[in-house]
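Removed from the display is one protein chain of the complex; every other protein chain stays in position.
Each chain gets a letter, A, B and C, in the order it is written, and its residues are counted from 1.
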């Protein structure tokens, strides 16, 4: 197992957070992820856009009173001014509130860990990319599924060529929690995700389709040339898509398909990736993440286990426990945080990023937003093939 | 369990066969299927277009010498003339050889059980449909997957409305046996399936896509309005598609997607159907056919077992064994044969078809050919939405 | 796939049946099994000990009136006297009615296919074994689970030594259908199975424990030296065990354990065999019979598929369909019937049994009865280690 996972370096990085106050889901995930491997101390936050809630949340989480902020601009300025100010900030707000805080912290030289989709328009995405470049800061986008050890294993096997040319990529992502109009009954997670003002132009395609899209590219290394999307709204009164079928044509001739849905009753978080290559196929399911199924041509299916005999270096680097001791969602998420820590420390020490550090960055964010926009454009053109513009 | 399955009526129906001689795969499947429930005696055949092979095959199978025929026209005429002539014929030749024998036997008043896809063009399909109508004969198309008990259960649950409106239909059918150019190495099954002169215009889409398409319609009762298809050939030198992605728009607003592939290394016969409805979802896999997964909204996933507590009348009618005693492919295939026998006996007795007999017929065949043609047309128009013409 | 499965020889063997009339379960299974591969014609029967029921059953099944018998002795005598008399009889009565008909038919030189457990006492078992020897007839005991292709594969892999010495054998067989007092509500299958006068001294241990025990010996080739059994009755008023835990010591040092239960709510027919060897382990589940799980030391788990790349000759000999086309319980049962036919034809032709024919015989029956008696004896001695006496 990897030396760096779970064995913290002596000094922890000072971490702040924007969003993630009381009632939020993903904020707590980020905080747990930041703690597991011991690389961060959470010390400051603008945890809600409602000042009272920001205060109450900060108190509940044990922040020092003077480091509980009511707005992220103040936080960026004041933390940058402190000797013991935060070195990195996690942005865990709804999509429309990623861009402004990211810009603010980067301009103060504070590294950023940001939720996905990165921003709500391609123009914002390009501007943010430029800001990151200029700032010299680390920017990590939490496409957390890419940090599962068996996903790293899959990527390694595809990219090292042992399975031959990729032919077909199938990604599916069924969820069922929006089968009803949960937004009307006030479920916080549903309200902002179904509101174009907060979520952007993509519904399911933005919320989970971008994960599917990123995962496919991450594992195969392929770039989408064009796509044909059929976006659907099944729930009355909903404005954004809650089901999407997307056909993909990759550069070089591979074909792909994404199905993502938030009305698939019974679906929990059913992300699954299958990669069909000339010499073998891979199959991975997020809900059963400790195994990867491998079928080589002319052989029988094998089950590669995290921590097991066939797991290679890329998987091992993200592994904390031996086979049979299941790791899950938080471990993968923590893996990204640890990769972020490694990148930040390298930067602080004037070193280049260590090899094998695969944390998704700002360009992945641009690509994801480009994907959403291409899907929406294709859907408006009756599913016509639409080029992905980056 | 059903009274009629496995308990033969006193007199067996006399059965002939066209195709299915030495080296064929599906002919033996039909013969086993015809035997299991004891409704047929196999007594005559034109088992190959090569006379010596037809003879050797007939002898090996124990046919009386005078009932081993070198061509199906002679067989149709002579059997029709015998007092003890066959009452029904199974046509198990490559696709391009379905139409002519079917016409020949029907014109002699002999019932037909025919392999799929029914014929190789929509015009032939319509003519055959007219011939069936005029002949008054039974015509059963062996979309055998529709005869699995748990498929019947799924159909029943969708059509009786307990799951609400259908929203999404996902069908996939990965196979891997044509990942290489098996046709060049002379594998008989591969040679004719990849040859447009024998297979028709569809490769994977005709061979297995039609099964996927039929199953979706069978279970949901929905009709496809239009489709958008991306057909691909991955193996060098192949003329017909070996991978297909198809997006479907059903009348009434449901959406669907078919992925079928014959280059999906590791795929054996991975037909899987998922139906997402407003109030629940169903999931069925052909390789694990004795169970049906049901998720009702707000509840947890349940596993319906063939022969178990939740199996209803439609499933029970196709069930021979109690739960835990797995039935498979041959049992489903036999179920269709038994349904064919029931239809023939009803016809012979001047009765109407018994309720609950769901054997696919000539109109399903027309629909399947229409599907292939629409896919091919859409693919030629860069995957543009294409109406299914019947 | 095997030439002999599903491709009948020209002449079918004439088959009779004792038991298996209306309301019976296993009789119909035997008849379907006898038909699938086309080696038998069912022509005579003493289908019930109740004459009217024997008559009605025979008529329903289309037997000629003169070959519907009210008792098996008459049947044995008259069929032996006919030129076209039966060549083989299937005995499918409750356990206490196996011995007498088996003796009767064997003495008339008629081959026997008999249900398990063979008889209800070790002394009967030994006498029957002697009768079989003297008669020169074929005697096949329907331990049908041993005829699954993947069980043959497992046996082959263990016996050819590639997995090294067997260390541990785990067999489990949970069923739940007797969790209540089904016998009091008159369920025919439950009534005789829970009645020592009809079932013998073993309840669950006799009905399904013998299958588990036979399977373990069949696959490993090991002989049990002694066993320690804890037999339990959970349902009020029941006389025979409905749950059994048995620890096994094999000759040579391997250890084993059997758990069989008929009160395991949710259990359908959950026979599972795991064999742990020095160099690898095997895992097979009857409810998912088309796959065998193999773990070699230092490697990852592989899934061997019936009809797939790793299936060897022994499995292939019992295989009708390619991988992905599931075969089930009836196919395995039919495999035994086909092996019986092959043995009978060899006998009729004065040939020795063909190699690779593994149909269980009378000695397996003796062993099974010895197992039941040893379990009962051990249980009476507070689970003391008890030698298996043969």
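Methods note: a residue touches a chain if its C-beta (ideal position, glycine included) is under 8 Å from a C-beta of that chain, and two chains touch if they have at least 3 such contacts.
Computed from a predicted model, the values in this text were never measured in an experiment.
Peer 1: Out of C:29, C:44 or C:264, point to the residue that touches the absent chain in the complete complex.
Peer 2: In the complete complex, the chain left out is touched by residue C:264.
Peer 1: Just name the one of A:161, A:298 or A:322 that touches the chain not displayed here.
Peer 2: From the options A:161, A:298 or A:322, the contact with the absent chain belongs to A:322.
Peer 1: Considering the whole complex, which of C:95, C:194, C:220 or C:301 touches the chain not shown?
Peer 2: C:301
Peer 1: So which of C:41, C:180 or C:285 would be touching the chain we can't see?
Peer 2: C:180
Peer 1: Could you tell which one of A:270, A:335, A:368 or A:384 touches the chain left off the display?
Peer 2: Final answer for the missing-chain contact: A:270.
Peer 1: Can you list, in ascending order, the chain C residues touching the missing chain?
Peer 2: Residues of chain C in contact with the hidden chain: 167-168, 170, 172, 174, 176, 179-180, 228, 230, 232, 234, 243, 245, 247, 249, 255, 257, 259, 261, 263-267, 274, 276-281, 283, 293, 295-297, 301, 382-385.
Peer 1: Could you please point out the chain B residues that touch the chain left off the display?
Peer 2: 298-305, 308-310
Peer 1: Write the list of chain A residues that the hidden chain touches.
Peer 2: Residues 6-11, 25, 28-29, 31-32, 35-38, 60-62, 175, 267-270, 286-290, 305, 307-308, 320-331 of chain A touch the chain that is not shown.
Methods note: only the chains that are shown with their structure count from here on.
Peer 1: So which chain ends up in the middle if you average the CA atoms?
Peer 2: B
Peer 1: Please tell me the distance, in whole Å, between the geometric centres of chain B and chain C computed from their C-alpha atoms.
Peer 2: 34
Peer 1: Any idea how many Å lie between the Cα centroids of chain A and chain B?
Peer 2: Taking the average C-alpha coordinate of chain A and of chain B, the gap between them is 43 Å.
Peer 1: Got the chain A residues that touch at least 2 other chains?
Peer 2: 301, in rising order.
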